[in-house]
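One protein chain omitted, others in place.
Chain lettering (A and B) follows the sequence in which the chains are written, and residue indices restart at 1 in each chain.
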Amino acid sequence: MIDMAPYITVAIIIGIGLYICMFKSNLIKIVMGISLIESGVNLFLITLGYRHGAYAPIFTMFNGGIMTLPTPQALTLTSIVIGVATTALLLAFVIKIYRHYGSIDAKDARRLKG
Amino acid sequence: MKPMSVIVRTMTRSLYPFILLFGAYLVVHGHLTPGGGFQGGAVAASAIALAIAAFGGTKAYHEKTLALFESGGLLFFLSLGLIGMGVAFMWNFLAGSGSLFGDPVAYGSNPGYLNTAGTIPLMNIAVGLEVVGGLGAIMLAMGSYAFDEDKEVSS
Partner (left out) sequence: MRKSIALGALLIFFGFLLVAIMNIHSFGYPTNTAMDDYFIRNGQEQTGANNIVTAIVFDYRGYDTIGEATVLFTAVAGVLLALRKGGEEE
């Protein structure tokens, strides 16, 4: 069971991120919880493609041996960039909410004020 | 934003071209070593963040310059896909032919020659320009919005 350590780490990170999203009411803590869930999913994509005793899939100055699977690494690059874009948009809206309501507590921003 | 002290401004003027040079190296050598368009663009955007923090927002860059970088990068990337439309969309029409980036590469380990890989270095440069423009415009908008209007908080 100890050789499945990366998968257990992924489960713990996603669990902590989901706990922060559900039980905290500060808006910036909720944004950090969403970012933790995205980091856990990226780690899971990379650990799917590992071969035992292999090197990185790059042929420059390569000394022989076997290589890991390159396709999950390519898809993780796309996922990281999309995570950055989503976090930037969420933080811009947190700035607008603070400017309009005067506090960053999620319980205060419930009524639609004109 | 107010500019920071004399020591910070002098060190920023000395360090700024080296960070941009390292980001450009990561972008151009994307087909030989780990790196590529997105990674090199993020490193070059950290130089822009340093300049905005040290000199103040509106004195460092105009927003229209960074927005032009971003739009130009995406249009260049799309036009590279449309040029090879005779065979397929995004066909690599320069790999293996004799012209701009087209030396053939055999299977096996080699010390890495820059003149290979066809349209991949051109696509890396386009994506690097887009990421620098995009992240720089985000940081400029957030910095100047949060610091210039401290007197107008509506209730």
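The working rule: a contact is a pair of C-beta atoms (placed from the backbone, for glycine too) under 8 Å apart; a residue touches a chain by one contact, two chains touch by 3 or more.
Worth saying up front: this structure is predicted, and the values here are computed from it rather than measured.
S.K.: Touching the absent chain in the whole complex: find that residue among B:19, B:43, B:60 or B:138.
M.R.: B:138
S.K.: Across the whole complex, list the residues on subunit B that are touched by the chain not included here.
M.R.: Per the touch rule, subunit B residues meeting the hidden chain are 30-34, 36, 63, 67, 70, 74, 77-78, 81, 89-90, 92, 95-96, 102-108, 110, 112, 116-120, 123-124, 127, 130-131, 134, 137-138, 141-142, 144-145, 148-149, 152.
S.K.: Footprint of the hidden chain on subunit A, which residues?
M.R.: Residues touching the hidden chain, for subunit A, are 3-8, 11, 14-15, 18-19, 22-23, 47-52, 57-60, 67, 69-71, 73-75, 77-78, 81-82, 84-86, 88-89, 92-93, 95-96.
Please note the rule applied: only the chains that are shown with their structure count from here on.
S.K.: Mind checking the centre-to-centre distance between subunit A and subunit B? Centres are C-alpha means, answer in whole Å.
M.R.: 23
S.K.: In the complex formed with subunit A, which residues of subunit B make contact?
M.R.: Residues in contact with subunit A: 32-34, 36, 38, 108-112, 138, 141-142, 145-146, 149, 153-155.
S.K.: Per the contact definition, I'd like the list of subunit A residues that touch subunit B in the complex.
M.R.: Per the stated touch rule, the residues are 56, 58-64, 77, 80-81, 88, 91-92, 95, 99-100, 102.
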